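One structure, as structure tokens, below. Some questions next.
One protein chain omitted, others in place.
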Amino acid sequence: MDQHLSEEHHILPVKLYLSIVSCLFILTAVTILAAFVDLGALNTPLAMLIAIFKGTLVVLFFMHVRYNTPLMWIFAAAGFFWFLILLALLMQDYMSRGWEVVPPVEFLNL
Amino acid sequence: MTTHAHEGPLQHHFDDLRQQYEAANMGMWAFIAQEIMFFGGMFGAYTVYRYKYMAAFVEGSNSLPIQWGALNTAILIASSFTVAMAVRSAQLGHARAILNWLLGTMVLGVAFLGVKVIEYSHKWHHHLIPSRDFRYEGLLDPGQMKIFYSFYFAMTGMHAIHMIIGIGLMFWLIPKIRRGTYSADYYSPIENFGLYWHFVDIVWIFLFPLLYLIGREPWISI
Partner (left out) sequence: MTTTTTAINESPTVTKTNGRQESYLNASYGIRSWLLTLDHKRIGVLYLICITAFFMIGGVFAGLIRLELTTPQGDLVSSETYNKLFTMHGVMMIFFFLIPSVPAVLGNFILPIMIGAKDVAFPKLNLLSWYCFLAGGSLAFLAILLGGIDTGWTFYTPYSSTYSNSWVGLALAGVFINGFSSILTGVNFLTTVHKMRAPGMTWFRLPLFIWAQYATSLIMVLGTPVVAITLLLVLLERVFGIGIFDPALGGDPILFQHMFWFYSHPAVYIMIVPGFGVISEVIACFSRKAIFGYSFVAFSSLAIALLGFLVWGHHMFTTGQSLYAGMVFSFITFLIAVPTAVKIFNWTATMYRGSISLDSPMLYALGFIGLFLIGGLTGLFLSTMATDIHLHDTYFVVAHFHYVMVGGMVMAFLSGIHFWWPKMTGRIYNEGMGKTGAILIFTGFNLTFFPQFVLGYMGMPRRYHVYPEEWQGLHIMSTAGAIVLAIGYALLVFCLLYSLFRGERASANPWKAKGLEWEIPSPPTLHNFDSIPIVTSEAYAYEEEDVTLAEKAAADATEEVAH
């Protein structure tokens, strides 16, 4: 073939990789600094949001998913989505355990 | 047009190089989906226990050396850059460059593992490895503390095993690169290795805040 296979696959410029890795370093620093600021209940969601953003940068640019077909976006997303299913249905048990009211002994026909 | 199994990089059951490339890429992503679920099981269990035993997790997290964790995060991010550059070199067909960037990745990977050795031996000296010699002398429930450390070792340990496998894979790739096996028309093994390495990096991106940054003593309150 006249054009190499790789050229169809978008060879990304070094500058792009450098900007992504700089972003990742900066966001890591932000994560650490934010950990030492007391935001109460928001600390964990913030840390997770930053981590998700970092992970997304890696997936989209370092792993080339941004330049892939929609089918491959589905393949890439599927694992994360399935993990969320596990997490959601697992936690819904633990978070609802305290909701049951056990009747006092007198009400049980023992 | 005929194709023989040994003529060029095209395997006989594929019609052309593009099909072969796309299949390799898809297969690798399917494998990564599986890896996400593998680590996901541990992340799920971690979430359950953090929810149940928040205080123990805070204390456990504060006992972890944040400077080593931060350094390791930086090392891995840098190694993601080097491996991305290695894949780019493969796309350009520059065998020498692939080799150099991969060697850089290996060095960073070994450095990461070196830091982990330091961390683990520190824990060993303080009897915080949750085998039978576990000794916790704080105020919280020792069982819950043991659970935190179990997660620390299981999750970072499994991650470290994946790093070791990654380094091993790089050793395996090097002679093939030197033989000129990879070109701008066939570089799937390099790219797939890159995908694997990036995945291992992403796992650490989540591990670091979840293990090292829980409830740290604030310098500033808002």
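We call the chains A and B, going by the order they appear; numbering starts again at 1 in every chain.
In this section, a residue touches a chain if its C-beta (ideal position, glycine included) is under 8 Å from a C-beta of that chain, and two chains touch if they have at least 3 such contacts.
Bear in mind the structure is a predicted one, so any value in this text is a computation, not a measurement.
Enquirer: Which of the visible chains would the unseen chain be in contact with across the whole complex?
Expert: Touched by the chain not displayed, across the whole complex: A, B.
Enquirer: Just one of B:33, B:64, B:87 or B:102 touches the chain that is missing; which is it?
Expert: The one listed residue touching the chain not shown is B:33.
Enquirer: Touching the left-out chain: which of B:130, B:194 or B:209?
Expert: Answering carefully, the residue with contact to the hidden chain is B:130.
Enquirer: Just checking the interface: what residues of chain A touch the absent partner chain?
Expert: Touching the chain left out of view, chain A contributes residues 71, 78-79, 82, 85-86, 89-90, 92-94, 96-97, 99-100.
Enquirer: If the missing chain were put back, which residues of chain B would it touch?
Expert: Residues touching the hidden chain, for chain B, are 1-3, 12-15, 19, 22-23, 26-27, 30-31, 33-35, 37-42, 44-45, 48-49, 52-53, 130-132, 134, 141, 143-144, 146-147, 149-151, 153-154, 158.
Rule of thumb we're sticking to: only the chains that are shown with their structure count from here on.
Enquirer: Using the touch definition up top, name the residues of chain B that touch chain A in the complex.
Expert: By the definition above, chain B touches chain A via 17-18, 21, 25-26, 29-30, 32-37, 40-41, 43-44, 47-48, 51-52, 66, 70, 73-74, 77-78, 80-81, 83-85, 88, 90-93, 183-187, 191, 194-195, 198, 201-202, 205-206, 208-210, 213-222.
Enquirer: Which residues of chain A touch chain B once you look at their complex with the stated criterion?
Expert: Result: residues 1, 4-9, 11-12, 14, 17-18, 20-21, 24-25, 28, 31-32, 35-39, 43-44, 47-48, 50-51, 54-55, 58-59, 61-64, 68, 71-72, 75-76, 78-80, 82-83, 86-87, 90-91, 94-95 of chain A touch chain B.
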